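The block underneath contains the structure these notes are about, expressed in structure tokens.
Missing here: one protein chain of the complex. Every other protein chain is in place.
Going in written order, the chains are labelled A, B and C, and every chain counts its residues from 1.
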Amino acid sequence: MAPPTPRVVVPIDLKKKPWEQLLPLHNRWHPEIPPVAHVKVGEVFRVEMVDFSGGAIKDDDSATDVKFMDPSTTHYLSGPIRVEDKDGILAMPGDLLAAEICNLGPLPGDEWGYTATFDRENGGGFLTDHFPCATKAIWYFEGIYAYSPHIPGVRFPGLTHPGIIGTAPSMELLNIWNQREKEVEENGHKSLKLCEVLHSRPLANLPSTKGCYLGKIKKGTAEWEKIGNEAARTIPGRENGGNCDIKNLSRGSKIYLPVFVEGANLSTGDMHFSQGDGEVSFCGAIEMSGFLELKCEIIRGGMKEYLTPMGPTLLHVNPIFEIGPVEPRFSEWLVFEGISVDESGRQHFLDASVAYKRAVLNAIDYLSKFGYSKEQIYLLLSCCPCEGRISGIVDSPNAVATLAIPTAIFDQDIRPKAGKVPVGPRLVRKPDVLRCSYDGNLPTTRNPAASM
Amino acid sequence: MAPPTPRVVVPIDLKKKPWEQLLPLHNRWHPEIPPVAHVKVGEVFRVEMVDFSGGAIKDDDSATDVKFMDPSTTHYLSGPIRVEDKDGILAMPGDLLAAEICNLGPLPGDEWGYTATFDRENGGGFLTDHFPCATKAIWYFEGIYAYSPHIPGVRFPGLTHPGIIGTAPSMELLNIWNQREKEVEENGHKSLKLCEVLHSRPLANLPSTKGCYLGKIKKGTAEWEKIGNEAARTIPGRENGGNCDIKNLSRGSKIYLPVFVEGANLSTGDMHFSQGDGEVSFCGAIEMSGFLELKCEIIRGGMKEYLTPMGPTLLHVNPIFEIGPVEPRFSEWLVFEGISVDESGRQHFLDASVAYKRAVLNAIDYLSKFGYSKEQIYLLLSCCPCEGRISGIVDSPNAVATLAIPTAIFDQDIRPKAGKVPVGPRLVRKPDVLRCSYDGNLPTTRNPAASM
Amino acid sequence: MAPPTPRVVVPIDLKKKPWEQLLPLHNRWHPEIPPVAHVKVGEVFRVEMVDFSGGAIKDDDSATDVKFMDPSTTHYLSGPIRVEDKDGILAMPGDLLAAEICNLGPLPGDEWGYTATFDRENGGGFLTDHFPCATKAIWYFEGIYAYSPHIPGVRFPGLTHPGIIGTAPSMELLNIWNQREKEVEENGHKSLKLCEVLHSRPLANLPSTKGCYLGKIKKGTAEWEKIGNEAARTIPGRENGGNCDIKNLSRGSKIYLPVFVEGANLSTGDMHFSQGDGEVSFCGAIEMSGFLELKCEIIRGGMKEYLTPMGPTLLHVNPIFEIGPVEPRFSEWLVFEGISVDESGRQHFLDASVAYKRAVLNAIDYLSKFGYSKEQIYLLLSCCPCEGRISGIVDSPNAVATLAIPTAIFDQDIRPKAGKVPVGPRLVRKPDVLRCSYDGNLPTTRNPAASM
Partner (left out) sequence: MAPPTPRVVVPIDLKKKPWEQLLPLHNRWHPEIPPVAHVKVGEVFRVEMVDFSGGAIKDDDSATDVKFMDPSTTHYLSGPIRVEDKDGILAMPGDLLAAEICNLGPLPGDEWGYTATFDRENGGGFLTDHFPCATKAIWYFEGIYAYSPHIPGVRFPGLTHPGIIGTAPSMELLNIWNQREKEVEENGHKSLKLCEVLHSRPLANLPSTKGCYLGKIKKGTAEWEKIGNEAARTIPGRENGGNCDIKNLSRGSKIYLPVFVEGANLSTGDMHFSQGDGEVSFCGAIEMSGFLELKCEIIRGGMKEYLTPMGPTLLHVNPIFEIGPVEPRFSEWLVFEGISVDESGRQHFLDASVAYKRAVLNAIDYLSKFGYSKEQIYLLLSCCPCEGRISGIVDSPNAVATLAIPTAIFDQDIRPKAGKVPVGPRLVRKPDVLRCSYDGNLPTTRNPAASM
């Protein structure tokens, strides 16, 4: 008997650039990006991946790399991987691909990550109007724990997960995506006049050959040009899974993905050591390189069987997930609430995004009383294992959202207490969340090229 | 030594109507509703409460009572309760009132509840366009468990909590509420042209003497008339807490409420045996009568200390909560995802409400394949201990929301499986979620009187 | 429809003595104790019970009542309850009785309990050689929480459970019990010369009419005399369940009991608000009066089907349990270890009792450094939700047992820390664990009459 060590189907050499890897990476969704590996159902295989930026963001004390990062290359994915059953028959459109995450983690020798916010004109984040500048915090890993020299006094176990896992779209589905996103990009401003939430952020990121990598398809060729102009950006999550950023997809989880093309063409990337619900600062998880060990099953005809959509086409579906049995266990949570009245005092109608924004702002304000700058807390709430819940979505006009923070991640007691020494303006414990210089002038126009 | 049996400060006699109770109930928020009880910090006291409808909804097989329910009386609250410290000094504006939930439950002899959806023209629910008719399911309790003759095959332990707990607003705060809600009521339609989410539901519920109860203030008096025309409805959660519908506020939780008037004037009601995040069907928890055993502390000056708001006034705050250590423990969850593309295929910009709607619709569709009608699942997801999360709120243009359902509440395995007997149109196991007759014509005008 | 409020099949009037209750209690196991109530499978019914001592131990500051308690009356049980199926056919010998605990708690108006140790000559406890005197601590309940004026600085949620639940033995089984316990009582001393563990405690408690209550059978009659001389004491757990003291049998648990007589004749009592594994101080749980809400099923022929014994007769079985989904949730535990080397330094061979004794002694010693007397900690470890594990039972000659204590029950950080203020002899925070005077002379002879 031979022990079934996972076969490495996509290896990563950390000394090489994303475009120099043995099996070339890609950063777009398109049915014609050729598979780089094949796996069989039942086999445990290993996929390695660079961090979403492909090494553009460094382990140092400056946020300059974040400020000037080119968002057009986001995110470098490993794959596509073609999946077949025990008889060698490929996964087919209409099937469900069940991928179990047997294990995952950082790449050995690369046990660190970062959390960042982009500049307002370069992609921003959930609270970009409050925090318009690029910032960055570095995290080091001690086994299951992460700690940051830039946010002292916190340490937590990672609920590690891939930010992106998805199957390739069919051409029909890709056309649907491009059409609906073009519509919001073109007409969004008008509507945003009235119901804007996050007015200065990019509305969508339409296909573009700028920064485009398509795996085995050589840059500059006619094929590359054609596909690059059609292929969807990887920023949003969509029907194929993709950038769902679901923080609980950790060890032992199972992901049921719809299959749109022969072989399923599974891709994955954007590994997160940890993330808070919402990933609020945008580049907000603890971003890192990493590996996944996966085992696949094919549920023949499963899309029709399990995913019949409530929508205009049969493609109008979303993946299903099973959460695994191994998660960090916290027993005490401090919970912040937000309602859909924005920070200017304006009433919105059952808007969960506004309510969640208020919950996050309330938490930032509160926690900054314990010796932190607001920027530190904004980064922390992006990446620590906090839970963002939609508590009430029906009590007109206020949606209620909550943000629950495990108290054990702090080395001090952060609960409200009678008779504690009066809190007030305190010194930031260490002024070391770094930001590059910012002149203080808010940008006058939103930069439509700025994306991720 | 005498054992400290909780003092009943607000008793309920289930044989009497809400307006006949020894200590009169109220269903509005206003600083001038007189306290009916006084408590000291450190004392464990008991507050009893009717169900939110005050007994209007019955334990029977017809949804007629739901269809014709008068929403103007919603919700009957117990209180206000005036809180003072050990020296007899009242809680004061600017303090924080910390209320610990030592225990809670149904009123003895009244161990049942209901989950319902209102008719579209009578308040509707989160999915009112899909489910426009009044429906009702009855739940019976076996100790910690609830089961329903109308939704067979499920049983779950209750995460029991008060839907409403809050302090009285000051006049200044009340004016802010009324102004901003009037604004959305009056101007909402224009904005909703472009970014409507739930177009046929009431936008706000402005003050009105119709159905108004103000505790000790006698109906029909000039004082009652004046206050009734100012007092806020209890439907939405606001700065004072109120109808937050946070499903985890169960035994052992602690609620930090801002104090706006002398004595804090704490009120509570709308007890839920169990609720899912979002309470999607609106009357969607397992609604019941019940009791709370509370213990209060006053954190002097705590509002300024802990709640300095990011907003236009010092009143622009929200409560904080601590979740307790005793919750039902589930180890396996099936998770449905939604993105901010609505069910017509239209793209919305980072709209968590749309994403959550899609997640709920996806779950309803999926679970209806296991022998349930969609109405049954809609009611079930309103009241079972499912978790609604904001997973991604930054990846333009798609917000990602998830709905996680504990698999153990079903008596069958609801996970997707290869090689299972083909699913397809199945008979509803028992056609017993009840609805009253509905003629199928969608209402041509939204009924602005319909509230709750 | 009528809500199914649990029928009270055994009521308790707290103002009356155990022998004055409407349905007479019993404190022995015997097949001929007549049932006092009948229930059907599927019905949720309520059983009320006095505390194990029947009110002999009081809510005061003196341990005199404990010191002079008559152990012959232990424990007062409610029942027997006869169980039949939906067709009115009784549970029969060879069936399994599945009893689900739907709910439980203290009796309303009696929300307090006590933890005690008996005098060495009156029953002692696990550590009686170290703690030979009677002590007592009173606990008050604030809903789910208990706190004690005698052990300040700790507070914990109760994992409430019945200490005793069991079916009546058949005459054949009763004879087996009496024979084997007589054997240990008579010949135990010889063996204890060599392998004694707890040398000064009673070895067994053989049948005796002293203090005997047999329910409906009148005291002093010939029948009473005969049965009293045969009936088993309730101290130990046995094949019928009985005094198992399994701390996790709380809300939602299911107990599968073998049926030895027609009707099963279920009895229960000895309610515990909370208990640590092992109940080390003997009268060591938080003892209280209380109620159980139960629902029964009969598994016909289940004994043979599920319990085929590895032993000399078909009666040589033990119950099975399912633990429920609602337990207090702790995330941090401090764990003490013991090995089977006793406190005199002597090596024992794979003796888990000795190992556990050492683990408990180690924990007592450690925790007493945080401002407590050893007596306080001994009582605390008896009743707080600590876990006693058999970690290793094979590594000759040392068994390894562990005692895990949730750190959150203390209001101080009890973990070892570098650079903390040196610990050493500290003042007991409050010298208020009460004990009655004790002259310091160890008893020269074990009192064989002393039991429970």
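Please note the rule applied: a residue touches a chain if its C-beta (ideal position, glycine included) is under 8 Å from a C-beta of that chain, and two chains touch if they have at least 3 such contacts.
Note that the structure is a prediction, hence the values are computed from the model and not measured.
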item	value
Omitted-chain contact residue, chosen from A:32, A:183 or A:327	A:327
Residue, one of C:20, C:172, C:223 or C:305, that touches the chain absent here	C:305
Per the touch definition above, residue among C:203, C:384 or C:408 touching the missing chain	C:203
Contact footprint on chain C, counting only the chain that is left out	96, 98, 125-126, 130, 176, 180-181, 183-184, 188, 190-195, 197-198, 201-205, 235-239, 243-248, 256, 277-282, 284, 297-302, 305-313, 316-323, 325, 331-339, 341, 343-353, 356, 358-359, 361-362, 364-366, 369, 387-402, 404, 415-418, 422-424, 451
Touch residues of chain B, complete complex, unshown partner	329-332, 408
Residue numbers in chain A that touch the chain omitted from display	1-6, 44, 59-61, 101-104, 108-112, 138, 140, 142-145, 149, 157, 251-252, 293, 295, 324-330, 408
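Heads up, the rule we're going with is that only the chains that are shown with their structure count from here on.
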item	value
Fraction-based call for chain B against chain A, same above half, different below	same
Where chain B and chain C are represented by their mean Cα positions, the distance between them in whole Å	41
Intercentroid distance (Cα basis), chain C paired with chain A, Å	52
Centre distance in Å when chain A and chain B are each reduced to the mean of their C-alpha atoms	31
Per-residue overlap in chain A, given as positions that touch at least 2 other chains	331-332
